[in-house]
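A protein chain is absent from this complex, but the other protein chains hold their places.
Up next, chain A:
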Amino acid sequence: MSKTLVEKIWDAHVVKREEGFPDIIYIDTHLIHEVTSPQAFDGLRKRGIPVFRPKQTVATADHNVPTLNQHLPIKEELSRYQVDMLTKNCAEFGIELYGLGHPYQGIVHVIGPELGITLPGKTMVCGDSHTSTHGAFGAIAFGIGTSQVEQVFATQCLLQSKPKTMKIEVNGTLQKGVGAKDIILYIIAKISAAGGTGYFIEYAGSAIRSLSMEARMTICNMSIEMGARGGLIAPDQITFDYVEGREFAPKGEEWDQALAYWKTLYSDEDAIFDKVLTFDAADIAPMITYGTNPGMGMGITEHIPATNAQPESERPSYQKALDYMGFKDDSTVLGNRVDYVFIGSCTNSRIEDLREVASFVKGKQKAQDVEVWIVPGSKQVEKQAKEEGLDKIFEAAGFQLREPGCSACLGMNEDKIPAGKYCVSTSNRNFEGRQGPNARTMLVSPLTAAAAAVTGKVTDVRELI
């Protein structure tokens, strides 16, 4: 029978399927971090059981670590306690930890791929909704809650109903100045913040195929922002070339066997998806969000849709969002003041993102009143950026290159945007207060963020390149 890629991987991981019950699904790799794991470890202690497969579990500290002076003890008491707790729990239960100070430390969704832990055909979970990032390799990867973290600790399995499948095809060639972040913001704006709920999305089409692995990760990363459980892209030569030679990737004969299997990982030609959507890459402009959910996005030169053009029942929520942002409907955000620029997060903090920003800002200066933070996704990204001299370019431009972590994406550490301030951000969520109480977030690509940093206002980057 013909199968979609999701079905192929899912079916290969079913431990038990029984009518009336969710499937018992085997999880190959479990990634954990300091925020959503402590209660799960506690649960194990209460039950008096160990982590069933500690070698299939990898930990890092990312969500609330400081991004300055990481060599010093964490100043904030609760954050320090939570990070210390992770260290203690990992030692007690035999889990490898890439904690602060370790050369592999970084955002959990950045280090998995760069270490070759993320591989095609795997099932991967993490107590973090952006686990969908790993789908870029042709893996089934999704975020889970802490009770499920405990479940995977205890059994290396999850009880899960098989998801519906959706294919999103993007065909054609992107305009100059438009990248992966714009593609995904465009799709979310088209289908809304709930449009993917209940589905696993496979991204396909020539525009997706032509993307690098890091760009593909940006796409899959934001699948959750339309409610989808996960998103994935069939592996191809670009995937295999990226994976080969990485620290934990299979080697020698194992590599050959793995590669042979990975080459079977695609949706059969006549496989049936529950839903199929098609978009034209040429229609996509640099995108920006104007509201308080990622579905409230538009091409950067467009006008904010009118409140009375919204379905009647949705108008109060819509207007509330615009009021929060300090925007009027039917107006443009071009030229709007920008106070902060944040370049980072599991969406856009990889070396290609930093290179793209550096190549744009080389020889330019940030606008006077803008504060610009660049937070690399991992120690390895940071090291690479320095080896390539990107740090010098950022420094000359007045950008601050900080140390790795989730940082201002969610403002759990000190990296918060002050109330009322506008932040142009390469992260993934523009929810109320996400970057700090009453902070106003506009989501954009790294290139658009770099343009805003230089001009001090919302800018169409196409005019500067």
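Just so we're on the same page, a residue touches a chain if its C-beta (ideal position, glycine included) is under 8 Å from a C-beta of that chain, and two chains touch if they have at least 3 such contacts; residues count from 1.
Assume contacts and distances are computed from a predicted model.
Undergrad: The complex lacks one chain in this depiction; which UniProt name from "Sarcosine oxidase subunit delta", "3-isopropylmalate dehydratase small subunit", "ABC-2 type transport system ATP-binding protein" or "Acyl carrier protein" does that chain carry?
TA: "3-isopropylmalate dehydratase small subunit"
Undergrad: Just to verify: which one of A:42, A:302 or A:339 makes contact with the chain not shown?
TA: Residue touching the chain left out of view: A:42.
Undergrad: So which of A:103, A:145 or A:245 would be touching the chain we can't see?
TA: Of the listed residues, the one touching the omitted chain is A:145.
Undergrad: Quick one: say which of A:118, A:293 or A:459 touches the chain that got left out.
TA: Here the residue in touch with the unshown chain is A:293.
Undergrad: Specify the residue from the set A:70, A:87 or A:155 that touches the hidden chain.
TA: A:155
Undergrad: List the chain A residues touching the unshown chain?
TA: 12, 15-16, 20-22, 24, 26, 35-36, 38-39, 42-43, 47, 49, 52, 63-64, 78-79, 81-82, 85, 119, 121-122, 127-129, 143-148, 150-151, 154-159, 161, 193-194, 197-198, 224, 227, 229, 257-258, 261, 292-293, 295, 313-314, 316-317, 320, 410-412, 419, 429, 431-434, 437-438
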